[in-house]
Every structure is written in structure tokens, then in C-alpha cells.
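What you see is the complex with one protein chain gone and the rest in place.
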Amino acid sequence: MRVTVWNENRHEFKNEKVRSIYPNGIHGAIAEGIAENGLEIRTAWLDQPEHGLTEAVLADTDVLIWWGHMAHGEVQDDIVDRVHKRVLEGMGLIVLHSGHFSKIFKKLMGTTCDLKWREAADKERIWVVDPSHPIAEGLGAYIELPAEEMYGEHFDIPAPDELVFVSWFTGGEVFRSGCTYRRGQGKVFYFRPGHETYPTYHNEEVLRVIRNGVRWAAPVHGAKPVYGNAKPLEPVGPKE
Amino acid sequence: MRVTVWNENRHEFKNEKVRSIYPNGIHGAIAEGIAENGLEIRTAWLDQPEHGLTEAVLADTDVLIWWGHMAHGEVQDDIVDRVHKRVLEGMGLIVLHSGHFSKIFKKLMGTTCDLKWREAADKERIWVVDPSHPIAEGLGAYIELPAEEMYGEHFDIPAPDELVFVSWFTGGEVFRSGCTYRRGQGKVFYFRPGHETYPTYHNEEVLRVIRNGVRWAAPVHGAKPVYGNAKPLEPVGPKE
Amino acid sequence: MRVTVWNENRHEFKNEKVRSIYPNGIHGAIAEGIAENGLEIRTAWLDQPEHGLTEAVLADTDVLIWWGHMAHGEVQDDIVDRVHKRVLEGMGLIVLHSGHFSKIFKKLMGTTCDLKWREAADKERIWVVDPSHPIAEGLGAYIELPAEEMYGEHFDIPAPDELVFVSWFTGGEVFRSGCTYRRGQGKVFYFRPGHETYPTYHNEEVLRVIRNGVRWAAPVHGAKPVYGNAKPLEPVGPKE
Partner (left out) sequence: MRVTVWNENRHEFKNEKVRSIYPNGIHGAIAEGIAENGLEIRTAWLDQPEHGLTEAVLADTDVLIWWGHMAHGEVQDDIVDRVHKRVLEGMGLIVLHSGHFSKIFKKLMGTTCDLKWREAADKERIWVVDPSHPIAEGLGAYIELPAEEMYGEHFDIPAPDELVFVSWFTGGEVFRSGCTYRRGQGKVFYFRPGHETYPTYHNEEVLRVIRNGVRWAAPVHGAKPVYGNAKPLEPVGPKE
């Protein structure tokens, strides 16, 4: 399985705190953290040519992980269309945290993907609401993060095909924080935690969820659907 | 309830057969056919200024019905964005037949919305698979249309929130032909039948489904969600 | 619309506090609280003959509201089967709070319906996660209850067809507290709040949700499905 971890990779250069938490970038921390047998992992980022997401790279990617925040607007529309096409063809997509506002996620969802937020070091408790789901494999009843940015409902997304996690925050809010979708032949998993100023992507349980997500989002190799004008399989009778 | 029936209104001018079936246009037939107490119905079409969908008209519309086919590309993107915004704010949307390929439906779905099709006068039998759904109110086990264009799976849409109808065609195909979605505060209903060369929108049961759909898609008057930076409702502790 | 409010009606006789909050019983408070034009409301309770749920009463009920807690085991199986049959035929069912463990809810769900709970006067904040749903009509972003029994995940139910509310509790838990299901031709709505020692069913917003739920769960008058051996609608060819 070939995984590409994409990161905006800007906060790391502008904010000392972020750099100290993620000296190899958020992409580096995730790539290292989810490494295991059977995963071939590379990274890509915004300031590379074509954002590091050339046709060749995408053709060679089974699952793409996406982290972005301050520069969603700088992602070129033609690259977004290219990623979108690959998802519909079967590439898995894991969208993390502030990626909820990325062009690719909004294009796949068809809604604003807006939400409430607060940077105030809320405690987050991510409850498993579907213990039968492979993305929850190996977890306990919840994941506790001592401090995170708060995201609160209403989260303007389509009702998820499967709701795996719901978050509790100290400040009084809840959030649907683990949501799966199918789009075309591809699978999409949105996972909430991961604000850049907290060491969330060093948390073993968070990394396990991302790893589980990658396994779950792997492409299915069925027949490529054929669309358009179709001959009848049974006699229809004379055309009017 | 204020309903706007939108029609591309082009086939009616180019094709004698279509004109003879729908002398007042497809929009006219639908507007007349669904009329009942409590519905205030107007029509709009592509070649009007702003496609007849001005800010004022949309602000005054509870449910919009959409039929388009040969001129999807001529619908201006800014009008599509305007309709999209209104759906997310709560306006209901009924998308009919070849509207599956309209810009507004594709934007709301996030997929290609592609499908198989055939013009060969297949018989269509639209089976009710959810008899508990208000959109199926007053129907029998199925609606039979003696001749229609065939649409066949795979239909490249997100899994519907609710699947109300599945079609059978003589030529050997099936199709998810009644699908509901929620997007933002709005409700969307896709209903398959209605090729322009058949008198489908004169069929009493088809009209009943559209009428039921309008009732179902009516806006809900809850609080408008507030997004963005949110003060805590409970003490969070000092910000880091 | 004919509504029957069913209550176990036992705590009211054993506990002074409950009696003082609900002098006319929980059923009385709900019946009074949801009253409005177009609703014809009656009550029934456990210690009546046939638990007040005779064939005649059920045949005359469009939506049944169910509150039970300490005496689930005393509800006779044949009455449960009778209610079950009526739901599948189209009667709406609103299951409240500790009704999660009622025989009828478990029979409709097929799971244990177990959960975490605590009586410690947690504050509950019931967040609307689907503002497009008619059950959320007229609400703000959330309902706040200053003190309630806590119910926490994991809640062992099938994934709801629609998730309308998610609760936050002071003690650190979340709960899927507004869940809809379709079973046969009937609609089922589970709504969490309502422990007997709190005045929850005097809360205007809670009552509004129940009233909205009744409207939503109203029977749909489609054709009664016919099952069993079916003649072909099209020529099949000679039987092998």
C-alpha cells in the first residue's frame, strides 16, 4: 500500500512552537508515526512544484493524507480537480483537522464544512461510537487529549455514511470527529484532532486511528464502472 | 409554500414531438400538475435574465424544482453558486431526470453523477423500497411507465441518505431512482423519470411523487447555525 | 392525529419527589405539554388491563409515546408483540429516556440497547447536529438542562438512520440522544432526556422536540405491501 502524506508545511516555518513540536514537519511526524510493514510512505507539500501532487505521484498513491490550514486558498484548482478525479477513481483520502476547510474536502462534500472553533486548550475526549468499525481497532472506549483546539457543532457536512467518533470538549461542545464517506470508487475519512500547536500527531492512539484509516481507505479493485450509452441486455422491443 | 419550477426550456423549441407533448413547456406541465391548495407556484427558465433565478426569486422560494438536459453548460456559475447557497440555507431542491448532470446537482453531490442511459422505449417500473417515506404517500407497490429513457447503474452518487425508489427496465438494468440527501439546512430529492419525448409529467403518480417531494423538502425553521470563533459555555481553564 | 402517551406510572407512587414534580404522572405532564390543535391525545399505563394498550386503542393510535424504567419486565410479551406489529404497520413510536431498555425498543433494534449512566446531576447540553430535520424545528443550537441523569456512549444501538441530537455532559461523556429509525412502515424516534427525578417534561424545548417527533412519526398512507408468492409482471419463460 502506497501512502502519500500531504502537508501545507507553512506553520512550521512561521511559528517557533510548531517547529519545536514538529521539527520534521507535520507530514514528517505522521509519516514516521504510521510507519509499519506493508506501507510505503512518501510526503509532499504545498511549495513543491504542482504541490508535490503530480499525475505520476497520484497514480502511484493508494491513500492520500491531507493536512492544511492557513493556505487553503493557495492550492491550485487544477490540482484539486486532479486529486478529486483520483478519489472518484478509487484513491483513499484521509482529511485531518483544519483540512475540513480544504478545497478538496469541500468539493467532495458539497457543503460549507464550516464549524465552531476555539483555541483555549480545551481537553478533548474522543469517544468511540462504533466499536465494530475497523478504524476503531485496538482503541479503548475513548482517546483523551489533554489540550486541543475545540471544534464544535454544528459541523456543516453531509450526514456521514458512518460515524465512528464523537468528541467532548471541556468548554461544553460536542463534535462528530470521525466521519466516513464514499465518493465514486474512493473512500474518505475525516478525523478531527491535530491543531499545529499541540503534539497531537505524536499521540500513539491518534496515530493508530490514522493507520487504521489508511487500511480502511485502501482502494477496492472492482471493475471500473462504464457510463454512457448502453446496449440493452434483454430485448426491449422496437424503438418508438 | 412557495415553489419555483425551473426548466431549461430548449427541447420544446427544437423538437416538434416535445412541443406537442408539452405545449406549455415541461415547467408548465409540472406547475399545473402539482397544483394544490397551499402551494404558490411560479416558473422560471434558462433564457430569462439571470435564468429567472434572481436573488429576489430565490429568497421567495421554499422549494425549487429543476429540469435541464442539453444546456447544462449554459447555466452561469454565479447563478449555480446562488442556488447552492440557498439550498444550504434551507431551500428544498427537487432534481428531475437529466438534471442529474446539472451543475447544481454535481456541486451538491461532489461526484460525477454519471450513469448508463439508452433511448429505446424501455418499460420502466419504479418500485417503492421505503413505504414508510412521506414521498411514497398514496402510491401502490410501484409506478409503471410504458416507455421511458433507461438510466442504469452504476449511478455515481454518494449513497443516498434515504433510498425511496428503485427502477426496473425491460432491457435488463436497475437504477436508484428516488434518492434523498440533506445538505446544510436544505433537503434534496432526486427523482429519475421524465425524458422530454415521453408524456411522463402528465402521469398522475409521477406528479404525486413530485408533490410529495415538495412537501418533504419544505424548509425547517430552526435557528440559523452560527459558525466561527466561539466562547466557551463552561470554564476551560487558562489558555496555554 | 391520534396520540397515546404510555407511562409505566410506578415511580410516581413510590417516590415523593417524583410525585411532586409530576402530580398527574409523567404521562399527564407530556400529554398536557404537547397539546396543540390537531392532536387528539390520550394516556395509558402499565397497571391498566392489557396495560391500556388494547387492540382497539392501538388501532386508534397514530403515534405512541413510551416511558418506562423500573418495570420493563412486567410488560407482557403479547402486548409487546401487538405494539411491534402496529409499528411495522405504520404507527409512529417515540421512545423516551429509560425506554431504551423497554422490550419494544430492544425488539425493534435487535441489540442490547445498553449504555453508561450516572445519577449525579450532570448538566446536559443537547446539541442539534441536523438543523435540516423537522424534529429540530424551532430550536436553537442546543437545549440546556441544568441537571439530568447522564447517559454515555457506547450506546448499543444500530447506527441511526438519522442522528438529530448529540448530548454533552459535565462529567465528560457524550451520547447520541436523538435517533430516528424506520421499521416496516413505521417510524421510531428515540429521545434521551427525562429522568423521573428532574422536571424535564416541563421544559418547553423538550416538549417541542416531542411534539415535532409526533408530527414526524405520523403514519404514511401508502399501499400496504403485499408479500408472498407473486405472479410475474413480465413473461419469464417456461419453468425449468
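Labels A, B and C are assigned to the chains in the order they are written; within every chain, residues are numbered from 1.
Keep this in mind: a contact is a pair of C-beta atoms (placed from the backbone, for glycine too) under 8 Å apart; a residue touches a chain by one contact, two chains touch by 3 or more.
It should be emphasised that the depicted structure is a prediction, and the values quoted were computed from it without experimental measurement.
Student: Among the options B:R10, B:H84 or B:H154, which residue touches the chain absent from this view?
Tutor: Per the contact definition at the top, the residue touching the missing chain is B:H154.
Student: Tell me which of A:H27, A:H84, A:K103 or A:R125 is the one touching the absent chain.
Tutor: Of the candidates A:H27, A:H84, A:K103 or A:R125, A:R125 is in touch with the missing chain.
Student: For the chain that's not shown, point to the residue among C:H154, C:H202 or C:R215 touching it.
Tutor: C:H154
Student: Tell me which of C:M1, C:L39, C:A71 or C:A121 is the one touching the absent chain.
Tutor: Touching the chain that is not displayed is residue C:A121.
Student: If the missing chain were put back, which residues of chain B would it touch?
Tutor: 125, 127-131, 141, 152-155, 159, 162-163, 166-169, 172-174, 176
Student: For chain C, which residues lie in contact with the unshown chain of the complex?
Tutor: Considering the whole complex, chain C reaches the absent chain at 88, 107-112, 114-122, 147, 150, 152, 154, 156, 158-159, 161, 170-173, 181-184, 197, 225-240.
Student: Using the document's contact rule, name the residues of chain A that touch the chain not shown here.
Tutor: 90, 125, 128, 130-134, 136-141, 161-162, 170, 182-187, 220-223, 225-226, 233-234
By definition in this document, only the chains that are shown with their structure count from here on.
Student: Just give me the whole-number Å value for how far the CA centre of chain A lies from that of chain C.
Tutor: About 36 Å separates the centre of chain A from that of chain C.
Student: Give me the residues of chain C that touch two or more other chains.
Tutor: Chain C, residues with two or more chain partners: 125, 128, 130-131, 141, 162.
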